[in-house]
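On to subunit A.
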Amino acid sequence: MPLIKNGQQVADPWLALGDEETLPEDVPVIVSLERWQQEKDVLQTRGMELGLRLRSDQSPQQVAEDLQFFSLIALEFPKFTDGRAYSYARLLRERHGFSGELRAVGNVLRDQLLFMQRCGFDAFELPENAPVEAWLRALEDFSVWYQPVTDNRAPVSSLRRRLRVAAQ
Partner candidate 1 sequence: MYRYDEFDEALVRERVAQFSDQVQRRLNGELNEDEFKPLRLMNGLYLQLHAYMFRIAIPYGTLSSVQLRKLAHVARTYDKGYGHITTRQNMQFNWPRLEDAPAILSDLADAQLHAIQTSGNCIRNTTADQYAGVAADEIADPRHYCEIIRQWSTLHPEFSFLPRKFKIAVTGAEEDRAALRTHDIGLRMRRDADGNPGFEVMVGGGLGRTPVVGVTIREFLPEEHLLSYLESTLRVYNQLGRRDNIHKARIKILVQSVGRDAFARMVEEEWAQLRDGYLTLPQEELDTIARYFAPPPYETLEDSPPELELWQSTSPGFAAWMNENVAAHKQAGYAIVNISLKPEGGVPGDITAEQMDVVADLAERYSFSEIRATHEQNLVLPYVRKLDLMAVWQGLQQAGLATANIGLISDMICCPGLDYCNLANTRSIPVAQEISERFADLSKQRDIGPLKIKMSGCINACGHHHVGHIGILGVDKKGQEYYQITLGGSAENETTLGNIVGPAFSAAEIGDAMETIVDTYLTIREEGESFLETYRRVGQQPFKETLYAAH
Partner candidate 2 sequence: MYLKAITANRLRDGRVVYLSEAGNWSQSLEGSRLARDEEELQSLLDQAEVSVLRNEVVAPYAIDVLELDSGYLTTRCREEIRSTGPSRRTDAA
């Protein structure tokens, strides 16, 4: 599957590991919450970066204490209409200070990429055969935002403030 990270297509070094699959040598893996909870000791001592995949009914609140072990958290959109992960992403970035890769996986659609990015996702798993160039362009659909959120885009209110100050 094509992967976009930080605004460009990149190769994916991670292996999404099924719960029943054997832990491989020397590959960074993404594991489920269940596997993390059962194999914490093994996973944090194997000397590789570790990723965690959360379903949309698994709030990151549950792993708030463990975040230092993860270099990547993948939040799943089982259907694009299930918007819980937007809140999860903001909570991870803004409340829990998670600074690793935040990856959107599952039913990720081009027309939602920008919303995801604004909520703190920096990586997106695209469907097979997605026209990557067009998807990247969708990140440029808007230049103006009203909401101050986690990304560094200045919201309209602060742009207005700057204009007011400049006018004085």
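Basis for inclusion: all candidates are chains of the complex that A comes from, given by their letters.
Points to keep in mind about this one:
Simple rule for what comes next: contacts are C-beta pairs under 8 Å (C-beta built on N, C-alpha and C of every residue); 3 or more make two chains touch, one makes a residue touch a chain; residues count from 1.
Because the structure is predicted, anything quoted here is derived from the model rather than measured.
Chain contacts in this complex place subunit A in touch with candidate 1, from the set 1 or 2. The touching residues of subunit A, counted against candidate 1 in their complex, run 59, 80-84, 86-88, 90, 95, 109, 111-112, 114-116, 118-119, 141-149, 156-157, 159-161, 164.
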